[in-house]
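Note that one protein chain is taken out, while the other chains of the complex remain in position.
Presenting chain A:
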Amino acid sequence: MTAPLPTMAASPLPPPDPQFVLRGTQSAVHALHFFGGARGQERPLLLSGSLSGLVHIWSLQTRRAVATLDGHGGQCVTWLQTLPQGHQLLSQGRDLKLRLWDLAEGRNAVVDSVPLESLGFCRSSVLARGQERWMLAMPGRGSEEVQILEMPSKTSVCTLKPEADAKPGMPMCLELWQADSSPRPLLLAGYEDGSVALWDVSERKVCSRVACHTEPVMGFDFDSQKARGVSGSAEKALAVWSLDEQQALQVCRTHELTNPGIADVKIRPDRKILATAGWDHRVRVFHWRTMKPLAVLSFHSATVHCVAFATDGLLAAGSGDQRISIWSLYPVRSDASTPLLGHAEGGEVGAHALA
């Protein structure tokens, strides 16, 4: 790790603890997603997908599972996403099914399902454009393909296939997005060879591609406002890359880690910090702008598979030890203009976290 912070020696603060821990999934946790809680006073719900194919819905108020969804035939649930317009949940499972659930008013029924054709670990992505229609990107039939569907009609928009000479391997992670200025949907995809590519979906061509890692990209997150993204892979480094006006990707910097293997990367909705899920059982927290390491959260006793942020700033980490830890770090300020992680706060957590 980088040079220790000056306050480290002086401060005897104990390492940070999770705010609380959710138990009861009875199997490894592979997907996490916060749901609701943005507008209303109610605390958000947390959705978790487990190796045993169950999706648990947790109330963060009572800290207990309020419902369990069983729709993937005992196969691992790898991805969870709610749609903005309603109480609808998408879950992706290793049983080669994408299920659409209706969660409104306490219901939990499968309303639709999309067959998957790739057995990889690639998580899908959703771009909601309007109330009715939304776009879904998922790994396609061919091992290198990404398929784009128009939902809810399930009509195939296109299949994005790399040029024949590129050979990037399987897609590992996807992110659909749309710049504020243009109506064209874009897709970021991380590939098995460690490269990240930007696709223009409507033209079905790669705008730009950059090799970020030497190992497969395991997870990335993209900050569309700053046009910057961060990716983690099986190797010992994080890569930060950016997108310029010409839609060209370029690696800004890489950040060395002590242990290899990042399973997931998430930037907090307020774009101040980011968290990584490590194979070394640890969650690492970085300052997003400077990439300064802020904290190493060690609690789990097995690989951390996924991390997720709630809109109110809570961080959840799911791990192979069947536990989900909930952390409250650097509370989100309502006043966005003040620079987050000023001296006092940053110093404090940083000091004990890096110990």
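Criterion: a contact is a pair of C-beta atoms (placed from the backbone, for glycine too) under 8 Å apart; a residue touches a chain by one contact, two chains touch by 3 or more; residues count from 1.
Methods note: contacts and distances are computed from a predicted model.
Of "Sestrin 1", "Protein YIPF", "TELO2-interacting protein 1 homolog" or "Proteasome assembly chaperone 2", only "TELO2-interacting protein 1 homolog" is the UniProt protein name of the chain excluded from the display. Contact with the chain not shown here comes from a single listed residue; of A:26, A:68 or A:182, that residue is A:26. For chain A, the residues touching the absent chain in the complete assembly are 14-15, 17-18, 20-21, 23-24, 26, 61-64, 299, 301, 321-323.
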